[in-house]
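Note that this complex is displayed minus one protein chain, with the remaining chains in position.
Presenting chain A:
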Amino acid sequence: MTIRKALLSAAILSSTLGSAAQAEEVNVYSFRQEFLLKPLLEAFTAETGIKVNVVFASKGLLERIEHEGRNTPADLLLTADIGPLHDAVERDLVAPISSEVIDRNVPAHFRAEDGKWIGLTSRARIIYASTERVKEGEITSYEELADPKWKGRICTRSGKHTYNLSLIGSMIAHHGEAEAEKWLEGVKANLARKPQGNDRAQVKAIKEGVCDLALGNSYYYGKMATNEKEPEQKEWAASANLVFPNQDSRGTHMNISGAALTKYAPHPEAAVKLVEFLTEKKAQQLYAEANFEFPVRPNTPWSDLLEEKMSGFKGDEINLGKVAAQRANAAKLVDKVGFDN
């Protein structure tokens, strides 16, 4: 038991020391990998002198904030998707942010009305279409994915993946549950294979001739087209045209990476400063480029590749909170139509 005692005292010591040293800092619980954030956070520290501490995990951080309660050390939650942001609001774990800087930099549909979550970068869920087997203009909307003419020609990752849940959620938000279910059944009937792999694997399947259409996030195009480590990925990227669906109607489904301030944040001012920093031009450019995403801030230059391949499309401007609110229903629809079976 001596080890336990030693650890215990070490723990007590470290936490009392921690609270004694009141240097300015921000504590971040992040659903995004640290290596994506690192350059930005370092730039923030260099500019403001505020130290940023990070825990990265792909799940479980909301539970940590919830049970740590008033004593949570976490100031900010950074996520790679609208899902956890919405959950955090639903579970009453976050506080509103009100900041003129943020309001100026982030368009209204990319943040909660009450400031309880803020989008930082955006991406489109697009259709990758085979350059060889799909004519230009042959598919222009998500709805057409359910058209029987695509039977056996569509690939996608699991319907339960958060990106697909948001897309299905947006279908529910726009068309209602009954119609979304019919649509999802139609898409299921058109699948070339059981949903599997990640977004990149679907584009690869186009290259391999397994299917002709694939759903994927826009940034994977950049990641594949510039992949020097695995040059064969460039061929995958080259095998597909990028289709931004629903240009003639509501626009392409968008998702965000974002931030939220925790309800009991010990350093709320510094935390808001960090979010403001992340919405400013320089950070927006850096953050977006690190992962081939789009800056949420208007009039921020895009990387050359994105500018060339993706500029000028119309994104769906429905508030993402409405989409995220349908995610649980979307998950049930996926079960109901046996999408992943």
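One rule holds for everything that comes next: contacts are C-beta pairs under 8 Å (C-beta built on N, C-alpha and C of every residue); 3 or more make two chains touch, one makes a residue touch a chain; residues count from 1.
In this text, contacts and distances are computed from a predicted model.
Colleague: Tell me the UniProt name of the left-out chain, picking from "Tat pathway signal protein", "Mycofactocin radical SAM maturase", "Iron ABC transporter permease" or "Molybdopterin-dependent oxidoreductase".
Modeller: Cross-referencing UniProt, the chain left out corresponds to "Iron ABC transporter permease".
Colleague: Of the listed residues A:E68, A:D103 or A:E138, which contacts the missing chain in the full complex?
Modeller: For the chain that is not drawn, the touching residue is A:E68.
Colleague: Hey, which of A:L78, A:L145, A:L165 or A:A180 is the one touching the hidden chain?
Modeller: Selected residue, touching the omitted chain: A:L165.
Colleague: In the full complex, which of A:R123, A:H174, A:H253 or A:R327 touches the chain missing from this view?
Modeller: Touching the chain that is not displayed is residue A:R327.
Colleague: Which candidate, A:E90, A:D114 or A:E307, sits in contact with the chain we can't see?
Modeller: The single option touching the absent chain is A:E90.
Colleague: Could you list which residues of chain A touch the chain missing from the display?
Modeller: Output for chain A: 1, 3-4, 7-8, 10-12, 14-16, 18-19, 27, 33-35, 53-61, 63-64, 67-73, 83, 87, 90-91, 158, 160, 162, 165, 194-198, 200, 204-205, 208-210, 229, 232, 327-328, 330-332, 335-336, 338, 340-341.
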